[in-house]
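For reference, the structure is listed below as C-alpha cells.
One protein chain omitted, others in place.
Now for subunit A:
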Amino acid sequence: MISKILSPEFGHFTLALACCLAGAQFIVPLMGAKVKNNRLMALASPLAWGQFMALTLAFACLITAAVTDDFSVLNILQNSAADKPLLYKITGVWGNHEGSILLWAFILALFGAIVSAYSHHLPLSLRAKVIAIMGGSAAGFELFCLTTSNPFLRVWPAPLDGQGMNPLLQDPGLAFHPPILYMGYVGFAVPFAFAVAALLEGKVDAAWGRWVRPWTVLAWALLTCGIALGSWWSYYVLGWGGYWFWDPVENASLLPWLTGTALLHSALVVEKREALKIWTILLAIGTFSLSLSGTFLVRSGILNSVHAFASDPARGVFILLLLAAISGGALLLFAWRAPNLTSTGIFTFFSREGSIVLNNILLCTMAAVVLTGTLYPPFVQLINGQTLSVGKPFFDNALIPIALFLFLVMAIGPVIAFKKGNIQQTFKTLSIAAGLSIICTIIAFIYLHQIFPSLATGLSIWVILSACSDFIRHIAFFKTSLGNSVKRMIGLPRAFYASYLAHIGVAITILGIVGMAASQQKIVEVPINTTIHLAGYDWTLTNIEDRQGANFIATEAVIKISKNGKVVTWMFPARHYFDRQKQVVTDVAIHTNFISDLYAVLGDSKNSTQSTPLFVLRLHYNPLAPWIWMGGFIMAIGGFITLTDRRFRIGTPAQRKKVKEA
C-alpha cells in the first residue's frame, strides 16, 4: 500500500517540487530584503520547511523502492538484490552516486529547516538572507540531481532480480559513515550562509560570531565523527591493518576538517574580541568550498583520473558550474564587500588571539600541503602525461614538522589571556607540565630511538598535561578548600570542558598513531593445531569451518589466544564468499582491551590438495590502535558539549536588545 503512494514517480515529483521551493527560498527572501518587505522576508522559514518536507518524501520514496525490491528502478536494479539483508537495502540507498547526491540534498534541506527553527533571535533580514543562501545552494544540488543523476529513472521491462551491491559495502560501519560524514560536510553550509549573509549585510560583530559558532562546532563535530568512522571502517574491513591511506577521498574529508578547525578558533576571536573578521569570513567560504569540491570532484572521478571526467561530461560540467557559482560568487562578493569590514579589537602578539592566529596559519599551511599532494598527480598527468602517485612518505615528511609545532602552540594558547597575555603567569601555570613532558620525551626516545615519534609522544603528553594544569588553575585546586574547588568546578562554563576534551582528544589520537607505528605483524601458512608466537601471545589455530551467512558462505577460522598458558580470548577471522558477485570479502577478527588490538586475518588457502591443508594467517599486534578513533570521538564529544553551553542557549542581554531593534 505504502509503495503505491510513495512510488518512484511521486519521488521524482517531490524532488522537482523541492527544487522549485528551494529556488523560491533563494529568491523571495532576498527580494524582500532588497525592498525591505518584512512579509517577503518572513517567507524564508516556511519555504525552508516546505523544501525539507518535499525532500523527505522523495527520500522516503527511494527507500520504499529499495525495501520493496522495485527492480524497475534503474538505481535499485544496479545496486540491490532480493536476498540482501533489510538493513543494507535501506543503507544501500546512499551507497551509490545518485542516492548519495539525494542524501546530500536531503541533509542540506534538513540543516535549512534546523536553522530556520533555531534562528528566531536573529535580526529578520540576516535570518532571511542566511536561509536564502542555504536555499540557493540546495536548489543547485537538487537541479544537479534531477538533470544528471536522477535516482528515480525506470527501466522496462523490469528484471526479476537486481545486480547486487559491492559486498565490501555490506557492513554496519559503512552504513552509517556516509550520512554522518555528509552531515559534517553539509553542516559547513551554515557558516558559509552566515558569512555570505554578513557580507550582504555589510556587518560582522560579536553577535555574529556568537551565532555562527555553534553551527561551526556542530559541523566540525559531525565531520570529526565521520572521518573517525571512515578510518575505523578501513581498519577493520580492508584487512590491511592500515587506518589512513592518503587517497584523494580521504584527503577530501581532511581538507575541510583542517580549515574548519581553523574557523572554529577564529570565530571565537570574532565573538570575544571583534577581530579577525575578514579572515573568518574567508575561512567560512573556503571551508564550505573545500567540502563541496572535495566530495563532488572526487566522487565524479575528476581527482582520481582526468579521463573519468570525460566519461560523463554532463555531470562534470554541471559540477564545475555549480562550484563556480557557489564558491566563485561568494568570493566575488567577498572581494567587493570585505574591505568595508573593520576590526576593532587590538591585541598583542602574546595573547590568546595571537596564539589563535598562529593556529590558523599552521592549520591552513597543513591544508595547503594536503591540497598540493592531492592535486599534484592529476596536474602532472595533465601537463606531461606521466603517471605518478604521492603517498604516505610525502605526507609524513611534509606534515609532521608543521603538526608538531602546532601541538607545541596548542597547549600554550588556551592558558594565555585575551588581548594581552602575561608571560610569567603562563610560565608559572605550565612549568610542571613542561617539565614532565620533557621527561616523557626523553623516556620515549630511549624506547623508540626515533626523533619524530618521541617528540610526538612528548608533545601529546604536553597537550594533555597543560589542559590539566589550566583546569587546576581555574578551580584553584590545592589553593582553596576542596568544597570551594568543587563549587568552582561546577561553575566552570561548559565551553572550558569542551575545549579541554577536544584538545585531549587530539593528543590521544596522536598517541594512537605513534603506537600504531610500532605495530608488529607476522604472516604464516600453517596446518590446524599450530601455535604461533607474536608479541607475547600464543595464537593457536584450532579449527576451520564453513557456515552459511545471509547472502554469503563464510569460511571461519577459530584461533585461541593465550598468554602465559592462560586463555585470553577466542578469535574468529573469516572469509565471506558472495556467490552473486563471485567475490570474497575478508572478515577481520579484532580483540581489543582499549590499550592494544589483536588483529587476525584469514588468507586464501591454495594448497588444499595436500594431505594436511595449510591456511594462511596474518596476525597483527597493534599497540594503542583503538586510541586513534577514541581520540576522534572525544574531540567530537567536546564539540557537542560546547553546544550545550549556556552562552549559546540563552541570548545575552545585548543580543536581546538587538532583536528588539530589528
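The definition used in the following text is that a residue touches a chain if its C-beta (ideal position, glycine included) is under 8 Å from a C-beta of that chain, and two chains touch if they have at least 3 such contacts; residues count from 1.
Everything below uses one rule, namely that contacts and distances are computed from a predicted model.
Taken from the listed names "ABC transporter ATP-binding protein", "sn-glycerol 3-phosphate transport system permease protein", "Cytochrome c-type biogenesis protein CcmE" or "Lactate utilization protein", the protein name that UniProt assigns to the chain not shown is "Cytochrome c-type biogenesis protein CcmE".
When the missing chain is restored to the complex, the residue among A:Ser72, A:Thr365 or A:Gln450 that touches it is A:Thr365. Within the set A:Glu9, A:Asp161 or A:Asp604, the residue that contacts the chain not displayed is A:Asp604. Listed residues A:Asn38, A:Thr348 or A:Thr542: the one in touch with the omitted chain is A:Thr348.
Annotation: of A:Ile402, A:Ile432, A:Ala554 or A:Ile590, A:Ile402 touches the absent chain (contact as defined above). Considering the complete assembly, subunit A touches the hidden chain via residues 166, 168, 239, 304-305, 307-308, 343, 346-349, 357-358, 361-362, 365, 368-369, 372-373, 376, 386-391, 393-395, 397-398, 401-402, 522-526, 532, 575, 581-586, 601, 603-604, 606-607, 616, 618.
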